[in-house]
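Yeah, one chain of the complex is gone here, protein chain that is, but the others are all in their spots.
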Amino acid sequence: MDIDKLNKIKVEYSRIIQEKRIMVCSGTGCTSSKSDVLIKNIQKKLESTKSKNISVQKTGCFGFCAKGPIVVIDPDETFYELVKPEDASDIVDGVITGKVVERLLTKEKDKLIEKWHELNFYNKQERIALKNCGKINPEKIEEYIALDGYQALYKALHTSRDEVIDIVLNSGIRGRGGAGFPTGKKWKFAKEAQGNIKYVCCNADEGDPGAFMDRSILEGDPHSVLEAMAIAGYAIGATQGYIYVRAEYPIAVKRLNVAIEQATKLGLLGKNIFGKKFSFNIELRLGAGAFVCGEETALMNSIEGKRGEPRPRPPFPAIKGLFGKPTLLNNVETYANIPNIILKGSSWYNTIGTKNSTGTKVFALGGNINNVGLVEVPMGTTLREIVYDIGGGIPEGKKFKAAQMGGPSGGCVPTKYLDTPIDYDSLSEIGAMMGSGGLIVMDDSKCMVDIAKFFLEFTVDESCGKCTPCRIGTKRMLEILTRITEGKGKDGDIEKLERLASNIKGASLCGLGQTAPNPVLSTLRYFREEYEAHIYDKKCPSGVCKALTQVLINPEKCKKCGICAKNCPTNAIDGELGKVTYKINQDKCIKCGVCITKCPFKAISK
Amino acid sequence: MYRKKKMITLTIDSRAVTVPEGTTILEAARKIDIDIPTLCFLKEINEVGDCRMCLVEIEGVRGYKASCVYPVEEGLVVRTNTKGLIDTKRTILELLLSSHEKKCLTCVRSTNCRLQDLCRRFEIPDLEYEVEMPEADLDDSSECVVRNTAKCILCKRCVNVCKKVQGVAAISTMNRGFHAKVGVALDMGMRDSTCVGCGQCVIHCPVGALVEKSNVGQLREALADKNKIVIIQTAPAVRATIGEEFGMPIGTLVTGKMVAALRRIGFDKIFDTDLGADMTIMEEATEFIERLKSNSNLPMITSCSSGWITFAEKFYPELLSHLSSTKSPMEILGTLIKTYYAKKEGIDPKDIYSVALMPCSAKKAEIIRDELKLEGNIQAVDNVITTREMARMLKEANIDLASLNDEEYDNPLGEATGAGHIFGTTGGVMEAALRSVSYLLDGTEVKNVEFKQVRGTKAIKEATITIAGKEHKIAISQGLSNASILLNQIKDGTSPYSFIEVMTCPGGCINGGGQPIVDEYKASKIDVKGLRAKALYKADKKAKFRKSHENQSVQKIYSDFIGKPNGKVAHELLHTHYNKQEVYTEK
Partner (left out) sequence: MKHCEGCNGCKIDDKLVKIVDKYRGVDGGIISALHEVQDTYGYISNISQKYLSKELNVPMSEIYGIITFYSRFSLTPKGKYNVQVCIGTACYVKGADKVLARFKEKLAIEEGKTTEDGKFSLEAVRCIGACGLAPAIVINEEVYGKVDDKKVDELIEKYSKM
């Protein structure tokens, strides 16, 4: 491969991607709602109409998975949502005739929105890491090249190693996988480390349940990660890369394999890239269902074929990492930013975001919110903008209670901080964390003690068991939380939780244990009265904790229609049609809430 | 290339200390006698940072750090005893206790248990947690070692000793999180695993989660049985260690006191395994000469360490022909007791209850081997009692070994030479053989009996010796992972040796799996193996005869009973054979 050949492909495919193309999302979400069948149907229809110059392309995730399957007609960027396989014919006809299929458009405040970027969900976003997702067919390297792909690698290889590192350093980008360590610094340490064998690793384990940006990038734009890893390899002096990817992401794994194969074929990976004395290969390794393997040293143990238990640090991976050699590890999203930074320069990147948190961040917006999906916004955007402007607010007219940020290591952000600009430092100030960008919105029907318990259940399940405080301590905390939610909380339990939490944080070996108590500490900080209500008043204010909740029929409102009794799964409701007011037998009731929703007269409540 | 290590100065609890680069904070602290509590740390074997008891505060570093795995850096300011640290460590101990089967009163490790000790040191109060315990796994399938996960604190010393020192990896960590435990593959018992019974895991376990399989009960019964003649033999290494259990300094030789104590407890005869060792040399050295002559099955490998035999049968069945066919000293003596001695005294061997006081847990499995059964399908040795078990028996019988006067072994199986004594330490068997081999070949007596090349702590020792004018290379290994290095050479056809001594336990039997357990902190301050070995070399020096063939009783046994070394009777009674052992087979 030389630059002329690269540019030739670029020119050729820039033209091709400007043709009429039906881009159908084939990410995990849309595939599960039959976008694969849709693609086949469109293909068939195209064949039967013998339309030339129109093609259908698989793309990666558009980020708006809740509205999937999503179809975008390029180059007009017409955006169709909730498309069914049966819609194939109309879509193709529309493309041929130049007419928009109105019933597939999104409606916002009674207005039909035609174009992708005009949707509320997209118009406040700024896409850098996700810039190619949805625009290209990720299984065709040429399309990536058409959008400047591998130009950054070429540029880097013609720049000194120190300068490459300086660009990354000056861009101010911080790691997107967790703690937000300055990426440039990490590269520098790895470069300076002694040793003639070094490794570049990509953390694609995406453990935070509720976050799926890394999956999206791998499915929609795998080459951006490969290119960045090659650049990193050049910068630090490594010739071998490993991508550690969750086995739960079969589509991502497949696309990565395709991408590696295509890049190798074109000489963009392998020996003497761009004729330079630089060689770089990438191998995939699959995770096997252990959250802790997202932790850098555990990940390395896992690649080495061991139990995924973290190792003590120092020595840091930059000095002694994979197979005992100096190793650079970055997250998928971090890498996805790199080619852009190299091409456009650090000062361009610097201007986006805030002073100490430059660039953009992808959030996985989920939970009780209207527009569930992936959003990429400049650092410093407020939570309110994300939740209300992009996310479209809370469904069913309920109220915002808190957003859980940073997953099991993070904390919750209550209403009063809705206007805090989101960046690394302000989040940690208020007891939450950027983490990998999971952002789960909770409405006022959620019990915060239950949520804390949920996260602790997760960490107890996922603790590797290596060190004492995390192995036993998180379990003991969970036991206390469980008894609180079961109405058996005792005076002093909160203090016990706090003491355990602080000692587990201080004493644990790895980040998992060090942050496991955070959800408890943060809910205690902002919702202490809910804990107290559980312990002292034996009440769950949100009616979530079953042992502390009673479902009751208001006899004054009951019209003796019997509907509730028919729907109760445990036959807990007695009464006589039209005669005797219905009543719930509390011993049988499992608080499923079915009767509440079924009663036509709203006579039942918690 | 040897590079002199940089020296680093740091401050620990306001005191400056200078240590070489690469030292850990823990070791630097120990250098100035600050005893940072540890549970999992075991130098060079288990440097894992798991238990978190050794946490320290480092100025400018976020969070507490495990000092056992933190390398020193110039100018570090370290605190080991702040209020926060102490509270954290108390929490760790409370947590450990919350999932521990707290049965100190009935636990053999009580008063020599690191967890118990630390709980007292930190004054851990009654527990505040209402708790679920991890599923307990009690495994007594092995003849040698009993595993009880209910007392395990998951320090993983055993796992790494078994893997790194012994190369056996019979036990490993399984499951994860709260359900993590140390166990055997396929959740089988130790008996089904690659375990060789050496007990190295036992003597490195800081608590009572791994203990020897106790056979004291049967011994009590036998001693009380009027119809039994109860005879005990004592292994070379026990006399150098049993004093420790009675408060005597490490390395105190207590042969006479031990004999006195055993007599008090009621044994009818007290014989010396060291005589068996002298017999072993007669047989093994003769066998070696024969193999040299016929140039077959070389190198020959010693066969007296019982963990090693099991190891060879499980891991290197294809090399079994290299093992000397000579029985171990214990088995030889046991055989002589039930044949030679019984005949001489006119006793029915079935009336003899033959006990061996051993430094070793593997011996407990050796005595039941079918290959070692005597005429009438009886065992040569009926019961193996370890040093620790015997110390407990003596204490329960109100015998304070330290205060007794020396007594002598009984005849005719109580006489031993210095060569027999040194069997208990690494290199000892080889040295003993070298003292006799040329005599057995052509009657030449070696002038200098001390072969310093084969002594010492090196993992693998080598020497060149001259036998009948020809040079031969010999090697000595301790710890089975070192044995593997030598064995792989044989497999590859690159072994330069003629004769190899293999000791299962690092240091040999003086550090066997049945020996007194020395706390890790104490062991870091003194050379336990060295001091114990020294005691045996002292016994050797003091001995009237220092070559096995000079043992008068041995000479008499040959002339009266056995005939010639490696002769017909010898082969019948003093030799054995080995068979491949399958592991992890489903029943």
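Structure notes:
In this document, chain identifiers A and B correspond to the written order of the chains, with residue numbering beginning at 1 in each.
Following the convention adopted for this analysis, a contact is a pair of C-beta atoms (placed from the backbone, for glycine too) under 8 Å apart; a residue touches a chain by one contact, two chains touch by 3 or more.
Keep in mind the model is a prediction, meaning the values are calculated, not measured.
Listed residues A:Y80, A:Y150 or A:Y249: the one in touch with the omitted chain is A:Y249.
For the chain missing from the display, the contacting residue among A:G60, A:G220 or A:G308 is A:G308, taking the whole complex into account.
Although one chain is not drawn, the whole complex shows that of A:I243, A:I422, A:I440 or A:A516 it is A:I440 that touches it. Checked against the hidden chain, the listed residues A:C133, A:A364 or A:L497 yield one contact partner: A:A364. On the side of subunit A, the interface with the absent chain consists of residues 28-29, 31-33, 64-66, 68, 206-212, 215, 246-250, 252, 285-286, 288-291, 302-308, 323, 364, 366-368, 372-374, 404, 407-408, 438, 440-442, 446, 454-455, 458, 461-462, 464, 592, using the contact rule stated above.
In the full complex, subunit B touches the hidden chain at residues 163, 169-176, 183-187, 193-194, 582-586.
Methods note: only the chains that are shown with their structure count from here on.
Per-chain CA centroids place subunit A at a distance of 55 Å from subunit B. Across the interface of their complex, subunit B is touched by residues 290, 307, 312, 314-315, 460-469, 471-473, 475-476, 479, 483, 496, 499-500, 503-509, 514 of subunit A.
Residues 48-53, 55, 63-64, 66, 69-71, 84, 87-88, 91-92, 95-96, 98-99, 128-132, 153-154, 173, 175-180 of subunit B are the ones touching subunit A in the complex.
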